[in-house]
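With one protein chain withheld, the remaining protein chains of the complex are depicted in position.
For subunit A:
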Amino acid sequence: MLPAGLQLPQSQSSITYSKVLVVEGHDAFQFFKALLRHLGLLDKIEIRNSGGVGDIPTYLETLVDTPGFDRVISLGIVRDAEDNAGSAFQSVCSGLKQAKLSAPQRVTEIADGTPKVSVFILPDCVNPGMLEMLCLQAVNADPAIFCVEQYFQCLQRQGVTLPGNISKAQVHTFLSSRAKPNLLLGQAAHEGYWPWDNPAFDSVKQFLTSL
């Protein structure tokens, strides 16, 4: 029986597990839920979705006041780098300090304290980007990727304005090539469309296992 917080992203529940992973958005929630299941950690790490507020400091301040947080020994926070991985990391750290939690010095480090805290900035803690880019890296060798690239080049040649977020569009296009063509990124993770054994996922898997 999973804790309520793991069953539905928006369920009102106390914190049940001693390890908590905070992610941003429904897709990320489902993606990490599938990845934790793959790693055999779904009954050890509780996922919480901070999406919907767009304000990590306030979310963390509220999270620490949630019933059960006093029993948390390890807290992991995952967010997208967007334009700059360093800025995203600093933003999380200032939120941690505001919530009176320990903040790691560097993105790969674990900050000691109760709870200990670690941060992962998608896609790889260095480059700008987001979860979609990580997934695209993992399927880079898939034959469908050639077609995805051709599709967007074709759009350009036809003078069609490309979407602002090309990674999201590429993920949608790639997923439309699968047996179930209408899944979102998170749903695709449960369907096994992201190859967990690809080295692109190594660092994020290491992050999760070290929580």
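Quick note on the criterion: a contact is a pair of C-beta atoms (placed from the backbone, for glycine too) under 8 Å apart; a residue touches a chain by one contact, two chains touch by 3 or more; residues count from 1.
Simple rule for what comes next: contacts and distances are computed from a predicted model.
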item	value
Absent chain [UniProt protein name; select from "Nitrite reductase", "ATPase AAA-type core domain-containing protein", "Imidazole glycerol phosphate synthase subunit HisH" or "3-isopropylmalate dehydratase large subunit"]	"ATPase AAA-type core domain-containing protein"
Residue of A:S13, A:T108, A:Q137 or A:S176 in touch with the missing chain, whole complex considered	A:S13
Touching residue (missing chain; options A:S50, A:S74, A:S118 or A:Q170)	A:S50
Touch residues of subunit A, complete complex, unshown partner	5, 8-15, 48-53, 55, 58-59, 61-63, 65-68, 70
